[in-house]
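With one protein chain removed, the remaining protein chains of the complex are shown where they sit.
Presenting chain A:
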Amino acid sequence: MDKIILGRYLPGDSLIYRLDPRGKFLLTFYFVGIVFLANNVASYAFLLAFVLFAVYLSKINFGFFLKGLRPIFWLILFTVILQLFFTPSDNPIWQWGILTFSKEGMVIAGYIFIRFVLIIFISTLLTLTTTPIEISDSIESILKPLKKIKFPVTQVALMLSIALRFVPLLVDETTKIMDAQRARGVDFGEGGLIKRIKSFVPILIPLFVSSFSIAYDLAIAMESRGYRDGEGRSKYRVLNWAKRDNIMVVFMICLTIILLFLRSY
């Protein structure tokens, strides 16, 4: 559990931390979109420079971002190798059956690799600098227009924030139950596949039972504090769109324009 960096929040304070989470959230998705505009060395180099600059601004140790790559290292390797050997080419360096190794293949594989790195770095940056509750608040605010088509935005937002609130709790609970069953002689991750799957029953059943009882208690506690159906509630956590967020948007627009220019260059 400790090894997964993507999706984790790291407490800290820097310009990136103070940005409005809605802006960060949307711009991250936007960035993932415009990564696909890049098509040559200059544009990729430019995007890479931008992401490294953003990482620098966040004041988070660079090693963290590298760690974020680790869980999907094999996926990256697989894709890169696939590109290396299966890119069709007119003048291959080496060929054997359907396997082709060429200069074009190398270039495309390199692009794919950078694309992966860019997307992972920027999304790691979002989650490292934004608390889960900020993310759920921004989802609520982004989904607001859907109210017009009777989509239950406030309920979904509440669901999200409760779910996020309970993630650490359930992780704790899981560790505790695993420890307790280990103390009663269960070996997790030993033996054959069937045995391994079976060894999770003593974790899953208690976990389900406690989740339901937590949900039941929470529902009663919420009702007794005057909660009815989410309509007409006020908001305590208010998001503020500041000047720096405008600057960020302008920055992104410039980025797109430069990218379009580099692309046709």
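We adopt the following convention: a contact is a pair of C-beta atoms (placed from the backbone, for glycine too) under 8 Å apart; a residue touches a chain by one contact, two chains touch by 3 or more; residues count from 1.
Please note the rule applied: contacts and distances are computed from a predicted model.
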Practice prompt. Just go with whichever of "Ring-1,2-phenylacetyl-CoA epoxidase subunit PaaC", "2,3-dehydroadipyl-CoA hydratase", "Energy-coupling factor transporter ATP-binding protein EcfA2" or "Cytochrome d ubiquinol oxidase subunit II" UniProt uses as the name of the absent chain.
Written response: "Energy-coupling factor transporter ATP-binding protein EcfA2"
Practice prompt. For the chain that's not shown, point to the residue among A:K176, A:R196 or A:R244 touching it.
Written response: A:K176
Worksheet entry | Among A:K148, A:R184 or A:R225, the residue in touch with the chain that has been omitted | A:R184
Discussion item. I'm checking contacts with the chain that's been left out. Which of A:A49, A:L77 or A:V201 qualifies?
Written reply: A:V201
Worksheet item: When the complex is taken as a whole, what residues of chain A touch the one chain not shown?
Response: 2, 10, 61, 173, 176-177, 179-187, 190, 201-202, 205-206, 209-210
